[in-house]
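Shown next, in C-alpha cells, is the structure this report addresses.
The complex is shown incomplete by one protein chain, all other protein chains being positioned as in the whole.
Labels run A, B, C and D following the written order; every chain starts at residue 1.
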Amino acid sequence: MSSRPNVVSAEMPAHPITLEGHSVLHQMFRFRWAEWNKLGEGERLAILKEAGQALCPMEEKGETALFSMLGHKGDLMLIHFRSSFDELNQAELAVKHLRLQGYLEQTNSYLSVIELGLYDSTVKLYKQLLEKGLQPHSAEWEKEVQETIERQKAAMAPRLFPKIPAHRYLCFYPMDRKRGEAINFYTQDIEHRQKQMEAHGMVGRRYAGKVQQIITGSIGFDDWEWGVDLFAADPLQFKKLIYEMRFDEVSAVYASFGTFFVGLRVPIDKIAELLGGTLPELVPPPPTP
Amino acid sequence: MSSRPNVVSAEMPAHPITLEGHSVLHQMFRFRWAEWNKLGEGERLAILKEAGQALCPMEEKGETALFSMLGHKGDLMLIHFRSSFDELNQAELAVKHLRLQGYLEQTNSYLSVIELGLYDSTVKLYKQLLEKGLQPHSAEWEKEVQETIERQKAAMAPRLFPKIPAHRYLCFYPMDRKRGEAINFYTQDIEHRQKQMEAHGMVGRRYAGKVQQIITGSIGFDDWEWGVDLFAADPLQFKKLIYEMRFDEVSAVYASFGTFFVGLRVPIDKIAELLGGTLPELVPPPPTP
Amino acid sequence: MSSRPNVVSAEMPAHPITLEGHSVLHQMFRFRWAEWNKLGEGERLAILKEAGQALCPMEEKGETALFSMLGHKGDLMLIHFRSSFDELNQAELAVKHLRLQGYLEQTNSYLSVIELGLYDSTVKLYKQLLEKGLQPHSAEWEKEVQETIERQKAAMAPRLFPKIPAHRYLCFYPMDRKRGEAINFYTQDIEHRQKQMEAHGMVGRRYAGKVQQIITGSIGFDDWEWGVDLFAADPLQFKKLIYEMRFDEVSAVYASFGTFFVGLRVPIDKIAELLGGTLPELVPPPPTP
Amino acid sequence: MSSRPNVVSAEMPAHPITLEGHSVLHQMFRFRWAEWNKLGEGERLAILKEAGQALCPMEEKGETALFSMLGHKGDLMLIHFRSSFDELNQAELAVKHLRLQGYLEQTNSYLSVIELGLYDSTVKLYKQLLEKGLQPHSAEWEKEVQETIERQKAAMAPRLFPKIPAHRYLCFYPMDRKRGEAINFYTQDIEHRQKQMEAHGMVGRRYAGKVQQIITGSIGFDDWEWGVDLFAADPLQFKKLIYEMRFDEVSAVYASFGTFFVGLRVPIDKIAELLGGTLPELVPPPPTP
Partner (left out) sequence: MSSRPNVVSAEMPAHPITLEGHSVLHQMFRFRWAEWNKLGEGERLAILKEAGQALCPMEEKGETALFSMLGHKGDLMLIHFRSSFDELNQAELAVKHLRLQGYLEQTNSYLSVIELGLYDSTVKLYKQLLEKGLQPHSAEWEKEVQETIERQKAAMAPRLFPKIPAHRYLCFYPMDRKRGEAINFYTQDIEHRQKQMEAHGMVGRRYAGKVQQIITGSIGFDDWEWGVDLFAADPLQFKKLIYEMRFDEVSAVYASFGTFFVGLRVPIDKIAELLGGTLPELVPPPPTP
C-alpha cells in the first residue's frame, strides 16, 4: 500500500510539522426575510443598531467580517478570527444574544485553526536529524523539532495571526485527502507527499496578487481535514485557480471536496442597506490590509 | 494512473482553455400554497403587482425567467443571467425584499458562469506553442494563450452572453467528471479528453434544432463542476439526448450526475394565473431569440 | 472496459430503441393529522367534497389513483398518468389549489414517462441495417429506425397508454444501472445487455397474472434512470419477484435501487373514511382493467 | 464474478426458499414534550385514556408493543405484528386518529414480514430434484418446491406467527447483503452462501437464551433487504453478539448495516408514568412468551 523505496525516508515519521495560528469560525445563516420585511422602520433600526454596536468593533479589529451569500446555502456569513476557542464561543454567544438572532437561522458552520503545513522544512529537518543518528520521538529529536517549530512560528507570525483580508469576494470550502482502497494519501511516503505539495504550490504562486488564500486545519475540530478560504477582487479567479489545480496530482488523485460557499463582503455598518434589499458597495474597504 | 504516451502531449499543460460569460443563478422555491390560498383576491393581486413590477423588466431584457416546476423539488424556479456576481446577489435581494417572499421557501439553488470549454483550440494551440519551443507558463506562452482567449471571446460573444432561451421546457442538472480510484478523468491525457469531448459533441449535434444547451462552469462556485441547462419545445428530447449520450465514453465512464430539475416556462405577467391554479400557455413567447 | 468481441455488434450503436407513452407523476404526501383531527365534521366534509369534485373525474378516466401509504415516507400517494408534462403540471396545480392542500405536505415525487425498451428489436434491426451496409445515423439508417419506432408504437399503444391498474397493492421504486469503476452496464456490448434483459424478462414472465409491472423512464426527468411500478392483489408477490430477480446478472451485478414505497389503493370517494381513521375496502374496484 | 465450480450447484436456481409470516411495522416517534408538559393533568389523562383504550387491547394480543427509545432518533417506538398489510395500515390509522397524535412526530418506520430463509432445506431439495432429473422451474419442480414450502410453513408456524417477545430491551436494525464491484453476495454459489449462513447461525446459537432474534424480510417493501429485531434481558448481549458475528465471513465481507434503534419495553398502561418523566418498570411483563 505504501511506497517507501528510500531508506532514509522509510525511517522518517510520516506526519509533517504544522504551525497553528488563529482559531477560526465560519457561520452561515439563513435570514428570516418575511418576518423582517414585516417590521416597522424604527424597530429594524433599533435591532440593527444593537447588532452594529456588538459587531462593528470586531470588524474594526479585523477579527470579524460579514458577507452576503449567493444561493440558498445561506443569506449571511460571519467569519471570526480569534486567539482561542473560548473567544470564538464568546463571539457566537454575542450573536446569539442579539435581538437580530430572532431573524437568523444558522444553516452551517466550520471550526478550524489557521495552519501552515511545513512539508519542505519537515523533510529537511527529519533528514538532518536522521543523519545525526537521532531516533524519531527521542527526547533530543523532540527538542530539535520543538525548536524548529518555535523559530518558524516567530517568522510566520503575520501569516498565522492575520486580519481578515479585505477583498470583495470570498470562496470557502472544506476538503480532505483521500484514504481510499487503492488511493491513500496517508500511506504515501512523506517525500512523495512533499513533492506533490510543492507542485501544487507552484500553481498557487501563479495566482499571487489575484487570489489570497488562507488554509485552516480542522482535523479533530470539524468534519473535513481542512477548510480553505480564498479572497479575491474578481471571483472568476476562484474558478480558474481551482480548475487549474484540479489537474495536479495532489488534487486530481488525492483531494475530495465539500460544499462551496461564495459571498460578497459587506461593511457591517451597511447592514441596514443589505437587509433593506440593496447590496452595499465595498467603499471604503474595511480597515484590514 | 495517467496515460501520456505521446511526447508532445506529455509536455502539454493538462487543463483546457475556457471562456466565461454571464454569471448565472438558478433559484428553486417551494410555494406556501395553503397560506396563499387563504389570502383575499385583492391582497393576492397587490402582492403580485409588486412582484411583476420588479421581475417583468428583468424578463423583458432576457435576463430572468420563471418556470413552473414538476414534482416536489419546488414549485417555482427563477433563472438569472447577469454580468457579475454583484448583480446576481442584487437580483436575489430584490426577490427577498418582495412581499411575495413571505410565500416562498428556497429549496435549492445553483451558482455558475456560462462556460465554453475550448478543448480543440487548446490542443491545437498548445501543440503550436510547444513546436515553437515555448515553455508552458512562460511569459511568451501566457501572452499567446491570452491572445487566443481574447480572440475567441470576441468571436463567441453571442454564446457567452445570450438571453435566456424562450422554449417551453427546461431541464437543469449539475454534473462532475469522475476522480475515482481507477477511473479519473483528470489524470487522462488532454488529447484523450479532447477526443472524448469531440465524440460527445457529435451526439449533441444530432439534436441541433431540438435541444438548445447552455453549459455553465461552477468549479469554485458550487458543489458540482458544471451545471447544464437544456431548453426544448418537446421534453422527450431531454430523455433521448441524455440517454443516447450516456453510452459515450465521456458520460458512460467519466460522468456523475446530480439532481435533475424540470420546469415549464411561464411568462411572468401570467403569474397570477399560475398561482391561481392554472398553468398558463406560453403565447406569446417572451421576447428572447 | 468494454467487451465487444463481435465485429457486427462492435459497429452497432450502443443505445437501444425505446418507445415512450404516458407522462407519469408520483406524489407522496404527509397528512397533517393533528390539524385535521381538530376540524369539525362539517368543515371536513366541505373540504373533501371539493377534493372529490376535482379528483374523482380523474380517477374515473383511469388517469389518477389514490393510495394509503405504509410507513413514515408519507400518508397518501397520488399517481397521475397524462398525455403531456403540461397536463401533469396542471394536475399538480389542481391539487395545490384545493383546501385539502392545507393538510398536505409533499415529501417526495417522481417524474417519468412510460417506456418500453426494445432491446430485442433493436439488435435485430441494427443487424439487418448493418448487413445492408447502412452507416449508423445516416439518413437512411435513421429513416428505417424511425419506421420501426412508428410501427412498434402503434402495436404497443395499449401498453404505452394504459389506465392505472386497479389492484389493491402498489410497490414503487426508482433504479439505476451501475456505472462503477469495474462494473459498468453502459460500456457493455448491446448484445450482452440484450441477453441479460431477456433472462431478466424470463423471471418476470413467471409472475404473469400475479404482478403487473409498468416501467417508466426518467433519464433527464428525475434522479434515477427508471421508475418501476408493481401492482398486485397480494403484496408478498412483490418480495418474491424482486428477491428472485436479485440473483439475475442484470440485477445482481448492474442494478442499484432507490427508496421503496408501498401503498394500498383507496377509491377516492372513500377518502372521508380513510381520513376518519378507517382503511376503506377496495369494493367495487375503480373502473380500470 | 460468480464462482460455481460444482456441476450440480451450477444448475441450481440461485435463490433460497423463504417462508413468510406476520406483516411487521416499526414506527419511531419524536414526542412533543414542550407542548405536552404545558397541558393540564386532566387533559393529559383524557388523551392517554383514549390512547390506552386503542392500544392496550393490541398489546394484550401480543401484536403491538411500546418502547421508550434511547437517543435522538425518537422518544417512542411502536412495533406491530399483524396478518396483513391492510391490518398494519389500519393500526397506523388508529394511531393517527388519536388525540395523542397531536404530540407525535413520526421520524422513521420500517415495513417488513417475518421471514425464515431455508438455505439448508433449499440446497438439499434442489439437489434431490436435480438428481431426479427435474428441470428448474418446470411444473413438477415448482410442485415439489411448493409442497416443501407448505410442509415447512406448517412446522414453523410458531416462529412465523409469534407474539412480540416480552424482554425489556430491543435492538432493531436494517441490513443488506453487499452487491459491490468485487464483493457480491448475489453472484456467489448458493452452496457457498448456505455454508456462510450456517456458520453465522452457529454464532447465534451460542446466544440462545440470551438474545431472541426475529428476522424480517423487506425486499420490495422497504429500503434495506432485511430488518433484524433482537430482544434481551441484558442489552450488553446485543453488542457481544453483533461484534462476534462481525468477524463471520457473511458479516465481515458481505453485510452492510443501517441505523440502529435501541428501546426499553414499557407496558402501555404505564404510558402516563413515562410521559410524566419516569421510566416505568416492566413488572408484570406483558402476556407474551
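Operating definition for what follows: a contact is a pair of C-beta atoms (placed from the backbone, for glycine too) under 8 Å apart; a residue touches a chain by one contact, two chains touch by 3 or more.
A quick note: this is a predicted structure, and the numbers were derived from the prediction, not measured.
Residue-wise, the contact with the chain that is not shown comes from D:C171, picked out of D:C171, D:I190, D:I214 or D:I268. Among D:E20, D:D75 or D:D176, only D:D75 touches the chain left out of the display. Across the entire complex, the residue among D:G62, D:G204 or D:G276 in touch with the chain not shown is D:G276.
In the complete complex, the hidden chain is touched by one of A:K61, A:H97, A:K143 or A:R159, namely A:H97. Touching the omitted chain from chain A are residues 1, 13-15, 18, 20, 25, 27-28, 85-86, 88-90, 92-94, 96-97, 99, 101-102, 106-111, 113, 137, 179, 181-182, 184, 186-187, 217-223. Along chain D, the points of touch with the absent chain fall at residues 31, 33-34, 37-38, 68, 70-73, 75, 169, 171, 180-183, 206, 230, 235-236, 238-239, 241-244, 246-247, 249, 251-253, 255, 259-260, 262, 264, 274, 276-279.
Everything below uses one rule, namely that only the chains that are shown with their structure count from here on.
By the document's definition of touch, chain A and chain D have no common neighbour.
Because chain A and chain B share one sequence, their contact can be compared position by position; here under half of the interface residue numbers appear on both sides.
With rounding to the nearest 5, the Cα superposition of chain B on chain D corresponds to a rotation angle of 145 degrees.
Separation between the centroids of chain A and chain C, computed from CA atoms only, is 47 Å. Mean C-alpha positions place chain B and chain C at a centre distance of 29 Å. Looking at chain C, residues 181-182 sit in touch with two or more other chains.
Here the touching chains pair up as A-B, B-C, C-D.
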